[in-house]
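Note that this complex is displayed minus one protein chain, with the remaining chains in position.
Letters A and B name the chains as they come in the text, with residue numbers starting at 1 for each one.
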Amino acid sequence: MKKLLSVLLLVTMLASLAAVPALADDHMTISWTSVIEQDEGTDYTQDAIYKTIAEKFNVDFDIRPLTWGNWTTNVNLYINGMTLPDATNWFFNYTDYNKYVEQELFYKLPSDWKTRWPGAAAVYEKTGLSGVLEDENGDIFCFPVAIYFNNKPVDRMPTHLQVYARKDWIEQVTGEPVKTHYTKSELVDICRKLKEANPAGVENFYPFTSYTSMLIQGLVYSCYEHVSSNYDIYKGADGQYHWGPADEQTYEALKFVRDMWKEGLIAPEFYTMNQGEDEDLMTIAHSSAMFYAGGLAANYILFTNEQISSGLNPDESLCSFFVTDDEGVYHSAEATNYFGALVFNPDIDEAKFARIMDVIEYSLTPEGQDLIFLGIKGTDFEKAEDGTYTMLHEYNTSDLYPSNRFFCTLASRADDFSIVNPSYLAKATAKQKEQYEEKGSLIKDSLGEIDFNYFFHASDAKTRLGAIQAAYVDDYANLIVKEGDLRANWEAWCADKMAMVQPVLDEMNAK
Amino acid sequence: MTTLSMKKPGTTKLARRKDPLEIIATIVLTLFALMIAVPFYNVVIVSITGQAEYLKAGGLMLFPTKPDFDSYTRLFQNKLLWTGYSSTLQIVALGLPLNVLLTFCMAYGLSRKGWPGRKLVFVLVLITMIFNGGIVPLYLLMKELKLLDNLWSVVFAGGLNTFYMIITKNFIESLPESLIESAHLDGANEWTILFRIVMPLSKPILATIVLFYAVDRWNEWYNSMIFLTTPTKFTLQLVLRNIVINSEMQGAAASSGAVSTAAAFTMGVKMCAVIMTMLPIMCVYPFLQKHFAKGIMVGAIKA
Partner (left out) sequence: MTTTAKRTPRPYRDSWGKRTMNAFRAHWQIYIIILLPILWYAIFAYRPMIGLTLAFKKYMPRRGVMGSPWIGLTNFENVFIDQDFMRSIWRTLSINLLRLVFVFPVPIILALLLNEMKAKRYKSTLQTIMTFPNFLSWVIVSSILTNVLAMDGLVNSLLRAIGLSEVNFLGSEQLFQPMLYITDIWKSSGWSMIVYLAAISGIDQDQYEAAEIDGANHFQKLVRITFPNLMPTIVVMFILATGNLMSAGFDQIFNLSNSATKNVAEILDMYIYRITFQSAPDYGLSTAISLMRSVVNMVLLLLADRGAKLMGGSGLFA
């Protein structure tokens, strides 16, 4: 069945490829805003990837990069100031989406878009938003950016967060090969042994070191699926809506991390750390044994490289695993299969929009993905009939072709291709795939399901709830380190938030 | 002005003996300066230390065993650093004269008594210190003026700082009234008085507000983040901020498209950024500082 589907998909994609017009005769410049990592003023318009796409569609891109730091501020200003570029990567949020659509601030996709760009429509189906986003007329006003579409590893995706750890040290204290997942008790046990053995031989050695948000999203969220901000409001077995943070399981989760912290297994001042500092302590300073980070091939490669440059052999010293409960069940909130959405200037002319969609359609095809992520066929790589790649030389695509940094944000994320990317370290791509499959097999009823009924519920009370949800990570961290009795502190915290939560619960239960 | 003459500051030879107050002042200020200098020394040291050594030293470090200029190399490779310098210099060059002109005109006008509407104007000016319409109306204004993605938007948005204007007004008011009155009687018009008499007498405050404005311009990042879209127009501080914040937030999102072979040494790059921004100011500052001490003019007028 699955195979049949993918064949069908391939066929539609090939068909769509044929549908792409050979060469449009009027040249267009498309302004495009998205977050480009490590933008260093490089001219993206000079390399072969850019030129191939620019020539193919007779376009030029006026690229306006943003950073993760100013993305929301600036895009909100563009939307509200009516200065949206032709295409913009926007942080999708349903409440805001409704608000903006109502005020006609986004371009309405033509009603026949699914037949005109079938490849894009097929990817849209995979985001899980299909059928939910359409208004009563069946119109949509944005194009969600897919995370996985050709190579989706599991049907319903758990979080990708993984513990990265010193393989050699763990094997040394446990006396057995590292596993791909450990139970909570096993984790505590390993940390204790590590702390006692101090394999690093440094004065301040902490087995577990993560900065606040990773620690909470990693350890606390993998104890219970309804603590995180997206799935805190859920429909219980009784058919009523509940607020997860007030459940006993949340207390247990906080207590688990608090106990580890009090025992000195977690870096005492984790709350002062910035992203990257935790990772540096393990991969470069060698004074910590594990930390949380995204379970992505790109991360695995980065940590591998860091270990090599600090004199370690990553084959022996780097591993990654995840944490289950003591019954071996993995808890996680379901991850959405989209990351933001593309929105278009409401006053864009139809021909230009069509051209943008042509580019998107192409970028989502296997050929387009190959071009964006690998470079030029015949120069950089070869692809056999059966889909196997041969790399013609060793290179890092974004170094060789700076425009890769822009195109990989176009209308899909890099996650999908990174599962098969032949220019990556094979071990890293395998790890990325393997963790999803394994997590998938260890989930019983413990995958907090995306409840679109709640997700797309829009009200003032829910908007206000967003303000306290935004502070969950900090609030949990605060409860973990706060003096006094955890239970009392936690109960007081819940009681304090209830005034904001109850109206939302009432709205949902009344629905 | 012929009535002006130069005079040495009021130190007389009688006061050679060290005063206890002076000794206390010296000790207290030296301690305070030390409290500042030590962390600064640390900034310089971290900027020339390799990441591994920095992490192992854990806060305490006198000098790296092997100076490492990796962080600087990384920073210098970024083309935006250099365009950032250029944008910032343009903004300083265009903005500073505008600042001084607007500030002095307004301060002088408000310091002159007796014209109808003075109080009203002053109240209206003060209101702008406390109330502002927020960022969207300002953005829409720049859009209307067709100044978006144009350095002039940043120049105009910071055209006048009411706080500095009030300081200037206060200073002008402290100048001897008789001087302006006598100029009036000599038939001098208002701008002659402003530019020929008041401005030259206001050197200490002029130096002060030039410094304040220059530093504000130099540190400009928020307006350029809001109004500018082309990275090569970004100001220096915005570029450095993006570097620092981006290196902290990288990969925070769902996925990272581009693989980095090695993450930057965030702390080292931060410290390099500090030095790269401060260096030009530290070169200019001593020249301006000379003028703060020149309080002799005022005393000399009556002589």
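Throughout what follows, a contact is a pair of C-beta atoms (placed from the backbone, for glycine too) under 8 Å apart; a residue touches a chain by one contact, two chains touch by 3 or more.
All figures in this text were calculated on a predicted structure; none of them were measured in a lab.
Here one chain is not drawn; of A:31, A:58, A:95 or A:249, the residue touching it is A:95. Although one chain is not drawn, the whole complex shows that of B:74, B:217, B:233 or B:270 it is B:270 that touches it.
For the chain left out of this panel, the touching residue among A:204, A:313 or A:509 is A:204. Where subunit B meets the omitted chain, the residues involved are 7, 9-12, 14-15, 19, 21-22, 24-26, 28-30, 32-33, 35-37, 39-40, 42-43, 58-60, 101-103, 105-106, 108-110, 112, 114-116, 119, 121-126, 128-134, 136-138, 140-141, 156-157, 159-160, 163, 165-167, 170-171, 173-174, 184-185, 187, 189-191, 194, 204-205, 207-208, 211-212, 215, 219, 237, 241, 244-245, 267, 270-271, 273-274, 277-278, 281-282, 285-286, 289, 292-296, 298-300, 302-303.
Those residues of subunit A that touch the chain absent from the view are 72-73, 76, 79-82, 93, 95-96, 99-100, 103-105, 203-204, 212, 268-269, 271-272, 274, 460, 463-464, 466-471, 473-475, 477-478, 481-482, 496, 499-500.
The criterion applied here is as follows: only the chains that are shown with their structure count from here on.
Residue ranges on subunit A touching subunit B, taken from their complex, read 33, 35, 37-42, 64-65, 67-70, 73-74, 77, 80-83, 147, 202, 204, 274-277, 279-281, 284-285, 287, 293-294, 296, 298-299, 301-302, 305-306, 309-310, 339, 396-399, 404-405, 408-409, 413-415, 418, 424. The touching residues of subunit B, counted against subunit A in their complex, run 51-52, 55-56, 58, 77-80, 83, 135-136, 139-140, 143, 148, 225-226, 229-232, 241-242, 245-263, 266.
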